[in-house]
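All protein chains but one are shown in place.
Let's turn to chain A:
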Amino acid sequence: MDAAKNKYSIIVPTYNERLNIALIVYLIFKHLRDVDFEIIVVDDGSPDGTQEIVKQLQKLYGEDRILLRPRAKKLGLGTAYIHGLKYASGNFVVIMDADLSHHPKYFPSFIKKQLETGASIVTGTRYVTGGGVHGWNLMRKLTSRGANVLAQTLLWPGVSDLTGSFRLYKKSVLEDVISSCVSKGYVFQMEMIVRASRKGYHIEEVPITFVDRVFGSSKLGGSEIVEYLKGLIYLMITT
């Protein structure tokens, strides 16, 4: 594939990310200087004025580089990707979080990995050397590690970081996989990568660092654990 002809559509779902969206856009432009890309912001009717900020960014960077495709209200991550995909003109799609836990500086390594290997999906992993997490206490690390070992034992997923949502997909592959996924939240991310793995798509991993600035305000309680276990069982039975 001719590298010069590749275009990357970056879908960023937002909800109340007035400040972060501006920072992310700046960082994306900083780290992707010689790459053809567009940013598709799917905002779910944020009450904090996120869309106004995006419009200011459009004036600064161009409406052809930043697409604002909002929705009326909070409708969930999976549908946000599907919505964004409708407007994506690239042959590759990147999905990432808007809260700066995912840093755009890793884009070049995602792109490089894909060009080197021809992979259909490149997924960021926090759990290998070169990657890492900051902002988690021991308990959080323990639950993360325990959840991961359980998922590896039960699902044989083929990737080291199942719940990660920093990924590069070939557009056709994303369209194929997303159409068969029905879960919500982080189980959705797991379902995407497991289904892709089952369908035999070539998946590669690159190490990424994850700075959790919101942990502490969101506790990992009993109900999250139950949801996770239900998600694992669902994936065991349906994939």
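In the analysis below, a contact is a pair of C-beta atoms (placed from the backbone, for glycine too) under 8 Å apart; a residue touches a chain by one contact, two chains touch by 3 or more; residues count from 1.
Quick note on the criterion: contacts and distances are computed from a predicted model.
Peer 1: Just to verify: the chain that's not displayed, which of "Beta-adaptin-like protein", "Glutathione S-transferase", "Superoxide dismutase" or "Dolichol-phosphate mannosyltransferase subunit 3" does UniProt list as its protein name?
Peer 2: "Dolichol-phosphate mannosyltransferase subunit 3"
Peer 1: Of A:8, A:81, A:127 or A:188, which one is in contact with the hidden chain?
Peer 2: For the chain that is not drawn, the touching residue is A:127.
Peer 1: Counting contacts across the full complex, list the positions on chain A that touch the omitted chain.
Peer 2: 16-20, 22-23, 26-27, 48, 52-53, 56-57, 59-60, 100, 103, 126-135, 138, 141-142, 145-146, 148-150, 153-156, 198, 209, 211, 235-239
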